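Below is the structure I would like to discuss, written out as structure tokens.
Excluded from the complex is one protein chain; the other protein chains are retained at their positions.
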Amino acid sequence: MEQKPILEVKNLQISFQLNFGTNHVIRDISFHLNKGETLAIVGESGSGKSVTTKAILGLIDDNGCVEVGSCLFRYQKDNKDVEIDLLKCGKDYLQKNIRGNKIAIIFQDPMTSLDPTMKVGRQIMEGMLDHKKVSNRKAAVKRTLELLELVGIDLPEKRINQYPHQLSGGMRQRVVIAIALACEPDVLIADEPTTALDVTIQSQILELIKDIQKKTGVAIIFITHDLGVVANVADRVAVMYAGKIVETGLANEIYYSPKHPYTWGLLSSIPSMSGQNEEILSIPGTPPNLINPPKGDAFAYRSEYAMDIDFEEHPPMFQVSDTHFVASWLLHPDAPKVSMPTVLQARIESYKKRGDQQ
Amino acid sequence: MEKINKEMFTRISTQDHQVQEMVFDTGATFFKDAWKRFRKNKGGVIGLFAIIFILTMAIIGPWLGTHVYNELIAEHIDLPARVPFLEYFGIFDGSVNGFNPYIKKGLTDVYYWFGTDNLGRDLWSRVWMGTRISFFVAFVAVTIDVVFGITYGLISGYFGGKVDLVMQRIVEVISGIPNLVVVILLVLVLKPGLTSIILALMITGWISMSRVVRSQTLKIKEMEFVLAAKSLGASSFVIIAKEVLPNIIGQIIVMTMFSIPSAIFYESFLAFIGLGLQPPVASLGVLISRGYLAMLTYPHMVTFPVVVLSTLMLSFNLVADGLRDAFDPKMKGF
Amino acid sequence: MKYLTKFVSLLLVSFLIVGCTGGKDEGSDLVLKVAKSSDVISLDTHVATDGVSFEVIKAFTEGLVEYDADGKIIAGVAKTWDISEDGKTYTFTLREDAFWSNGTKVTAGDFVYGFQRLADPDNAHQYSYLVESLKITNGADVIAGTKPVTELGVKAEGDYKFVVTLDAAVPYFMQLMTFPSFHPVNKAFVEAAGDKYATTVEFLISNGPFVLTEWISGSLIKFSKNEKYWDKAVVKLDGLEFQIFKDYQSAALEFEAGTIDVTAITSNIVDRYKDNAGYTEVKLGYVWFLSPNQLDVTMQNKNLRLALAHAFDRAQIANNLLGDGSIVATGIVSSGLVTGPNGKDFRDDSGAFQTMDVAKAKTFWEAAKTELGVTALTIELLVGSPETDTGLAVGTAEFLKSEFEKNLPGLTVEIKTTIKKDRLDLMNTGGYQLGLTRWGPDFADPLTYLKDLFETGSPYNYPRFSNAEYDGIIASVSPGGDLAADLNVRWDTLKQAEALLLGEAGVIPAWQTGTAMLISSKVTGIEYHVVGMPGYKRATKVE
Partner (left out) sequence: MLKYISKRIFWSIITLLIIVFILFLLLQFMPGTPFDDEKLTEAQRIIMYAKYGLDSPFWQRFGIYLKNILLEGDFGISLALQKNQLVQDIVLPRLGISIRIGLQALLLGTTMGVIYGVISGANKNKWIDTITTFVAVLGVSVPSYVFALLLSYFFGYKWRIFSITYRHGAPFWSSILPTISLSMFVMAQTTRFLRTELIEVLSSEYIKLVEAKGVKRIKVIFRHGIRNALISVVTILGPLTVTLMTGSLVVERVYGVPGIGDLLVEGILTNDFNVIVMIAFIYSSLYITMNLAVDILYGIIDPRIRVAKGG
């Protein structure tokens, strides 16, 4: 695994210019994505996870601005290895070479992410034709039918000529996935692809994504607010809070030995899968306003484990293992020893058991 | 980092720090926010200033000039604009079509800033008085039709069902007749004059307001806070007054700002076809329609009222646009 | 603004590219093009009442007699005419070469039918009252409906002899025979056309110098020379065109561009054209006057009326406000209307009344206030707002208000504007105080004003002026009256009547209209008259 990561985000800072001031949405984050793996970025809404991925594709709104940071992307162009900084290469370059072509994205709400006035077939073909992935229209149609089949849509010949509103939510999301796969990208960003769907459809889509990864080997960044969703999908997980990554590690590390109180909170708030009457804990309070980011650890304001230092200084990344990093003063040697809530502990135990059974 | 010491790692209660949370209050700050956004809109601000300027001139303008309002001086008829000082630059020097009637008539030290009309009346004071009247007509008409439109829209939208159906049929019928036709006929039936014009404008003006209010009400009445109030047993009146109305006030203000220029336009059009106010009372529309008849010969008679009228309407629209953007949450930055 | 101009140009350019071919008027030879400010209301000689309609009718029909350029009566369809000794019987001998445009002959029967149709009460023709003023035998009874139209004192003796019998000698009879209402009407054609008669060009025949070929409502009235007209040798024009321009300024610009040969212009733009070679002022017979309604208690006060009569400067109105050739009305009978046995114009001979005299006005005003028992008074001045042919009625009213209020302290004048129809309605029914209105003479005799407007009981007596002495005088000089026969005595008595009327301030004349015209120097021979319509028959144009 000495291969360089396909995508490497370093010290990214993004802010949005609002009428009232500057909203510091992303405050110095770094992460990487290896070839063929699935990285889940998890956090509450407003934590900055969507903005990060949009920034990678240069899709942030006009009032947004990348202040510092780089995003190295390595890909093959004309059989040569290319390494570029996506944040500096300009929109034209992104449009021509990257978007859709190398990095594709799936949005959260399939209801709004398809052009309502265009037949789905055309929407799928659009990218291939524009990027000259297929030689002609006929080939495009053929490929589209294949894609539709790949994403599990029945009667592709019929669907290709239908409008989005004629399809169900799940089908639409499958179409969106088909669009994303149209140009055989290296990286697929799935921005909460299942949030807007029914629970049953959710798992189908998750299965589909997993399946596709198996078939195509595409690297996936999976963004979600729900740790439960990615449990079976993610190789690695990064937990974001208030524009920062607070904990990152392999999926097992995050699920079975989380270290950050926020991760605890997130794990506790996963609705029970066993259907038993387990206690579901929610995290009190709301994420902070980032126009005037709080001093120190932003989560401290909501944490029952807060310490004085949390309000003074932002914690550095403490390394737990080779792959597991946590930004919390609780891991400081001087900090009092606290452990995760017992409810969560019980839960994790049950997960482990189930995991073993599987 | 050097400041870190052990004591800092004591656990504390979160309550102590709650105060540091940014508190965003809605309600009172809604208008403040809107105002802040509005201030960023250059067009709106310019428009607002223009309105304030014209309004001020409408109030004090007639007395700023050197001539008496509405005084007919037969020797001074058809004089073009002449302003001291500016005349040395070749503008506003009182000449028209290549000759200077001031000199021709021996009126060497007479100055009419906007010139005079064909009865020898000072146009400066008439234009500003006319502006005042146009303003007055528009404000009164709009105020009344806004009140009526809001009431109608609220009732129709809030109560819905059969009430709404009947009320909307009525609106449909009324809006099926071109406004201008109704206004002209009403003014005639009621005999031309200030009151009739206001009344006619009122009768036709409320429709669009009622529509906007209705659709907003329909939206808002399904919202949770209204449903909550309902389940708590609040009376319809209280709900409308306390819950619905405050939430559509932005839209109402915007609509009002759009209604004013249209009222001014209708009034001026009536004047243009000769069905205006009773002379010698003159609105901008009256001045334009009279000046138009001499446009070829003495363009100044039509120019000044047209410029004021157009500026006024433009400004109201700019302000209305600005307000709409300021109130419209869709346009909010993020 | 600068951007706007640019933007508009841009629009234009794009529009031009879209494809347009500028259509220009096809140049037909010797067509006189006249601008008119309003459209024809009716082509039916009897239904028509307005100037433009009459002007058009006059161009395509011809009566028994016509005016020449100097206003002398000359032969029309009638070759010759005889007046009986007592002046009560007129016998017209018609020419045999007069034809309708459909080829039928113009006969005495057409005149009989025309007269009868005019008088028929069922039609309620506005000008039927002329039959009465002409004293045509049984005229009054026919109009009142008590006798059938066949009893009217007109008859045809054969095809070419038309006889009119009157109850009394009428000095202005021949003049009225030029009036379009007395033009012949072809019975067979009218009856065949039914309701459609004279509504479109197809349902119309002519016997005048021109034939109407096209009438496009609101824009154009086209004539061509009538090849069947008996006097076609005199007609030099190949055609005539009335183009309708609602706005005088546009018409004037078209004149400047040379696409229009004749147009009237309003006082607003007279200044611009005063030095134009084509500028002419034409005196018209219309007299504008203030009508004090004597049904109104306040206006019954003679001193008040006199105060008003003397309190305003008529010269300012005529010369400064209007400046289009209008003149001060020194009396109610218009200037240039009629010349008396002494060779003098009635206006000049009768003298000037109600001249402006502020001191006198103030005296009357004081007296009026005392009599009315008031110190201040508000009167309402009724004026038609968009009076199409006189855009300045409102301006004049404003001037009057200012003059009255300035010269008669304590008097407030409230101007009430309304549409013309409503103004006339109010004046007809007496629902007004002081009204600004006008009267155009129908025939060249002072009676057209003095009798029709101010005799007790006259339907046109808007002021409700009623004075037994005045009525006596008018009766005596009217056709059939004691003094009607002796022209000199009649003349003096008419002057006396006017003096009485104006001395009472039964009416307050203001000005007599003139029209400023722009007539191309290429055009000659259009005949304008104080009474009656312009004649285009002898007009010509050089290319």
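Each chain gets a letter, A, B and C, in the order it is written, and its residues are counted from 1.
As a working rule, a residue touches a chain if its C-beta (ideal position, glycine included) is under 8 Å from a C-beta of that chain, and two chains touch if they have at least 3 such contacts.
Because the structure is predicted, anything quoted here is derived from the model rather than measured.
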- prompt: Of the chains that are displayed, which are in contact with the missing one across the whole complex?
  reply: A, B, C
Touching the absent chain when the full complex is considered, from C:68, C:247, C:348 or C:380: C:247
Message: One chain isn't shown here. Among A:86, A:105 or A:283, which residue touches it?
response: A:105
Query: Which residue among B:91, B:166, B:181 or B:223 touches the omitted chain?
result: B:181
- line: Touch with the missing chain holds, among B:72, B:119 or B:306, for B:306
Field: Of B:189, B:223 or B:238, the one touching the omitted chain in the full complex
entry: B:189
Task: Decide which residue listed in C:75, C:140 or C:424 touches the omitted chain of the complex.
output: C:424
- prompt: For chain C, which residues reach the chain that was dropped from this view?
  reply: 3-5, 7-8, 11-12, 14-15, 20-26, 39-42, 44, 47, 49, 121-122, 124-129, 195, 198-200, 216-220, 243-247, 249-251, 253-254, 257, 386, 418-426, 428-429, 437-440, 459-460
Task: State which residues belonging to chain B touch the missing partner chain.
output: 43, 169, 172-173, 176-182, 184-186, 188-189, 191, 261, 265, 268-269, 272-274, 288, 292, 295-296, 299, 302, 306, 309-310, 313-314, 316-318, 321, 330
Task: Pick out the residues on chain A that sit against the missing chain.
output: 54, 57, 59, 61-62, 91, 94-101, 104-105, 107, 109, 112-118, 123, 126-127, 130-131, 163, 165-166, 176, 179, 182-183
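In this text, only the chains that are shown with their structure count from here on.
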- request: With chain centres defined as mean CA positions, report which chain is farthest from chain C.
  value: A
- prompt: Centre of all protein Cα atoms: which chain's centre is nearest to it?
  reply: B
Field: Centre-of-Cα separation between chain C and chain A, whole angstrom
entry: 91
- line: Touching at least 2 other chains, the residues of chain A are none
Field: Where chain B touches two or more other chains at once, by residue number
entry: none
Message: Per the contact definition, I'd like the list of chain B residues that touch chain A in the complex.
response: 1, 3-4, 6-12, 14, 17-18, 20-22, 24, 33, 36-37, 40, 332-334
- line: Seen from chain C, its contact residues with chain B in the complex are 248-249, 252-253, 266-272, 313, 316, 320-321, 385-386, 391, 394-395, 397-399, 401-402, 414-419, 422
Task: Show which residues of chain B lie in contact with chain C when the two form their complex.
output: 70-72, 74, 77-78, 97, 118-120, 188, 191-192, 273-275, 278-280, 290, 293-298
